[in-house]
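With one protein chain held back, the other chains of the complex are shown just where they sit.
Our next item is chain A:
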Amino acid sequence: MFDLEKEFLSDLNKEVKTGTTVMAVTFKGGVIIAADSRTSSGSYAVNRVTDKLTPVHDQIYCLRSGSAADTQIISSYVSYYTNMFSIEEGSKPTVKKAAHMFREFLYQNKQYLHAAIICAGWDPIEGGSVYSLPLGGSIVKQPFSTGGSGSTYLYGYCDMNFKENMTEEEADKFVTYGITEAIARDGGSGGIVRKAIIDKNGVRRKTVYGNKLKKFWEK
């Protein structure tokens, strides 16, 4: 017997997750971060123009994947603490500091959370840095990192195309094509590509709308 409620409405009550693709890449002089814009609840796109590039401090951003609620609350905690510490110390926090604060929250509460974060930014000591904080609460510094459900389709692409010390244009192309490809292949990712370039001058946000996304091999 076809039960309307059971078939459709149960889907809407599923936890809101950011089935996602996010990327953060260091280049010569800074980092560039990029994400898709789909937030899904089961098969319903709750938000098709989400901004997953979350500021933590002036030149430190984080990319959130996993449970939307978990990642939002943790990034606002870390943002609070980095702001408090920078006032106390009289200097801006390093990306390393912010990333380690994320680690404390993710590790100490690992039983309750389903959250993976990429913390990326620029500071005068290390330049551009990318820290990857996967599900269990570990932390690892990497030249680039991908996350979310769509990242599985990008491992080959990244391994083949990443180079150290790219120019800003090369890095911009690298992430844009990456997110575009993941959107094409991953059902949990979609919408537009949002980017942010973080360097010593600050943050520049860019967007690539759906109709401008390059079409790769498609019938």
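Heads up, the rule we're going with is that a residue touches a chain if its C-beta (ideal position, glycine included) is under 8 Å from a C-beta of that chain, and two chains touch if they have at least 3 such contacts; residues count from 1.
Keep this in mind: contacts and distances are computed from a predicted model.
Colleague: Unshown chain, UniProt name, "F264 bisphosphatase", "Proteasome subunit alpha type", "MTMR7 protein" or "Tctex1 domain-containing protein"?
Modeller: The missing chain's protein name, per its UniProt entry, is "Proteasome subunit alpha type".
Colleague: Can you tell me which of A:Arg38, A:His57, A:Lys96 or A:Arg194 touches the chain that was removed from the display?
Modeller: A:Lys96
Colleague: Given that one chain is not shown, which residue among A:Asp3, A:Glu88 or A:Asp159 touches it?
Modeller: Touching the chain that is not displayed is residue A:Glu88.
Colleague: Name, in rising order, the residues on chain A that touch the hidden chain in the full complex.
Modeller: 81, 85, 88-90, 93-94, 96-97, 100-101, 104
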